[in-house]
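Only one protein chain is missing; all other protein chains are in place.
Here the chain labels run A, B and C in written order, and each chain numbers its own residues starting at 1.
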Amino acid sequence: MRREIPMIVAFLAGVIIILEFFVPMLRDVAGQIQQWYLVVVAFAILVGAFNLLRINYMKVRDRRADWPYSVVLIAGLFAMAIVGIFWGIEQGTVFDWLFNYLMFPMSSTMFALLAFFVASAAYRAFRARTVDATLLLVAAIIVMLGQVPIGSIWVPAGWPHSLIFLTPDWLKDRIMEIFNTAGQRAILIGASLGVVSTSLRILLGIERSYLGEE
Amino acid sequence: MPRLFDATGEPKYGELSPERRDELLDKIARAVVDRRLTAPAIFFLESTKPLSFIGSQVMVFFDPLVQSIFNIRGYDDVRLALEERENVERLLATIERYDAERRQKRKERKKSKITQNGDASNRE
Amino acid sequence: MKFVRWLADIDRRILFLLIAVAVVVPLIFPLGMRVKVTTQAQNIYDQVESLPAGSRILVSFDYDPAAAPEVHPMALAFLRHCFAKKHKVIIMALWPQGAQLAVSAMAEISREFDIVYGRDYVNLGYKPGGDIVIKSLGSSFPKVFPTDMAGEPTANLPVMARVRNLKDIDLVMDLSAGDPGIPAWVRVANALYQRKIAGGCTAVSAPQFFPYLQTGQLIGLLGGLRGAAEYETIIGYAGKASRRMDAQSIAHLVIILFIIFANVSYFILRRQRAEKGEGPKAGPSASA
Partner (left out) sequence: MDGLTLFGTWLAAILTLCILSFLYKDNPFYKFAEYLFVGVSAGFWIAYNFHNLLVPNLVVPLFGADGALPKLVEEGQLDLRLLTVIAGLLGITMLFRFFPKVAWVSRYGIAFSVGLGAGLAFVVYLQANCIYQIWGTVRLSPVVITESATGWTFDWGASLANTLLIIGVVSALVYFYFSKEHKGVLGATARLGIWFLMVSFGAAFGYTVMARISLLIGRMEFLIDDWIKGTLTTLGLL
């Protein structure tokens, strides 16, 4: 019973959401359980944060490599959470200040750092070794040129319309509208079929890994 | 000292054994090269190198959820592998090695075909 | 030959230095280049223009500081346009950091326009749950957002008076750095509730939304800093994005040069090896 009842719960929750589109009577019920979902997600986030805390606590406890940094992580977590919960999160609060001067610079610099690595990655990956890699490289260069004003700066004002296909701007748009749309669409369709079949397997009780081991 | 919440379910942490690590990186590299995704994979891995630790911590955060929903085998190991930054470079090197092997094989096959049939129609 | 070898195994830190120079110099000495406006950006502008004054526009802040240099200028430009056209703006967030970024965006915008909180705009704050949050908005706003971000009951706010569910929203503008973001709004608000969705997103995610543009599931798209610069150009506001495009241009050129050098050295070395009768190697790479 420890598995059957949760399975029934999953089935009912999912089916109500699907049937709601055909049975208007179910709309209120569906509306209600969606409210519950928000609350459950809130607890799920707490569980995640707690797991993070737990693993770092264990690192400190066992004095693993880099444990002093885990102390920093735990301190940061508590500081931000406590300041936010007790003194509020609106504009002008300590929380807002910490967001602006601590979290914002760190978050954005972490990703800004990738600018340098994207350069070395281009150096390492974009080699015309095979047809595959050559296509990748040429498309990337055209897009990079087409995206910035300097890419088309050499095109004179009176450029003939019949030769427009020679400008990076035009080429970039075609790559995006045709090749990129085709590739991304195939990915979208392929991935969505995966999601749809997994969802169906969950609802029908074929996929049960979410129930854990017995 | 009484321990917190670790009767049986203490999550894995620390380092992977070198054998397990190599096995994991090998498997990923093979999958990438077999699907001919070498160039995109190298670009992606090389360009996100500095974020591997943050990636591992995001995995820690979502671990209870993802694990309880999908029960992915090897999730913990990937997470642990990511905590060590050098492993990204190791994976890159493995992919590059397999890719070089693959190209070498193709070349040899092509050569033998040319000597047999006198043409190279099976071009890539 | 020595030079080619050096080029092939170049110390990565030299590349880093060149990138830094390529970015910093144009920031100090701007060139003032202008971007061309694409139809995807123009479509969003036209949509906002075509709505009668007082229309309700939902702006969802689904990004974080890591995406802010690209997406924040879009938020500012789009909000300016909305308030200039006297539309009512309802702000919400599917990312917690987005709610906080909306706070700073409105702190800047509210100084420029004669707008009052609660009457002309509202910040509803953050809700986790992605698709389900949007789905719930399809049936009821007040149930999902009983209060605004500061805890004020939404029933007391005039701007929310005529907003019962998504059907009362005239346009959704999603500022997105991933999922939940544009994909979630397209999946739920467009597919199930036929809302018009416009998007502004990081350049990383932009390519994946082109299929949605082709089917009209997305009416327009601002992709990355270029998209932000385009919107600034259309509304005639010289904002940060336009200024940053100069540095962007130079940095792109530098990276393209890297790619060319890497290939030249690769081919020279390969030919050399072939002459010596060696097989292909993993190839040269920038060393750490």
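The criterion applied here is as follows: a residue touches a chain if its C-beta (ideal position, glycine included) is under 8 Å from a C-beta of that chain, and two chains touch if they have at least 3 such contacts.
The model shown is predicted, which means the values in this text are computed figures rather than measured ones.
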{"item": "Visible chains that the absent chain touches, using the contact criterion stated earlier", "value": "A, B, C"}
{"item": "Residues from chain C at the interface with the omitted partner, ascending", "value": "13, 16, 19-20, 23-24, 27-28, 66-70, 96-97, 99, 125-128, 131-132, 135, 144-147, 149, 151, 153, 186-188, 190-192, 202-204, 206-208, 211, 214-215, 217, 223-226, 240, 244, 247-248, 251-252, 255, 288"}
{"item": "Positions on chain B where the hidden chain makes contact", "value": "5, 7-9, 34-36, 39-40, 43, 47, 50, 53-54, 57, 61, 64, 68-69, 85, 124"}
{"item": "Chain A residues touching the omitted chain (full complex)", "value": "2-3, 5-7, 9-18, 21, 32-50, 52-54, 66, 69-70, 72-85, 88-89, 95, 97-119, 122, 131-133, 135-144, 147-148, 174-193, 195-196, 198-200, 202-203, 210-212"}
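As a working rule, only the chains that are shown with their structure count from here on.
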{"item": "Identifier of the chain whose CA centre is least distant from the whole-structure CA centre", "value": "A"}
{"item": "Which of A-B and A-C has more C-beta pairs touching across its chains", "value": "A-C"}
{"item": "Centre-of-Cα separation between chain B and chain A, whole angstrom", "value": "20"}
{"item": "Length of the line joining the C-alpha centres of chain A and chain C, rounded to whole Å", "value": "14"}
{"item": "Multi-chain contact residues (two or more partners), chain C", "value": "280, 283, 285"}
{"item": "Multi-chain contact sites of chain A, meaning residues that touch two or more partners", "value": "110-111, 118, 120, 122, 124, 126-127, 129"}
{"item": "Residues of chain A defined as touching chain C within the complex", "value": "17, 21, 27, 30-31, 34-35, 37-38, 41-42, 45, 89-91, 96, 99-100, 103-105, 107-108, 110-112, 115-116, 118-120, 122-124, 126-129, 137, 140-141, 144-145, 147-153, 169, 173, 176-177, 180-181, 184-185, 187-188"}
{"item": "Contacting residues of chain C [partner chain A, same complex]", "value": "10, 12, 15-16, 18-20, 23, 33-36, 38, 64-69, 97, 100, 103-104, 107, 127-129, 132-133, 135-136, 139-140, 143-144, 149-150, 192, 203, 207-208, 210-211, 213-214, 224, 226, 245, 248-256, 258-259, 261-263, 266-267, 280, 283, 285-286"}
{"item": "Contact set on chain B toward chain A in their complex", "value": "4-6, 10-11, 13-15, 36, 38-40, 42-51, 54, 57, 60-65, 68-71, 92, 103, 124"}
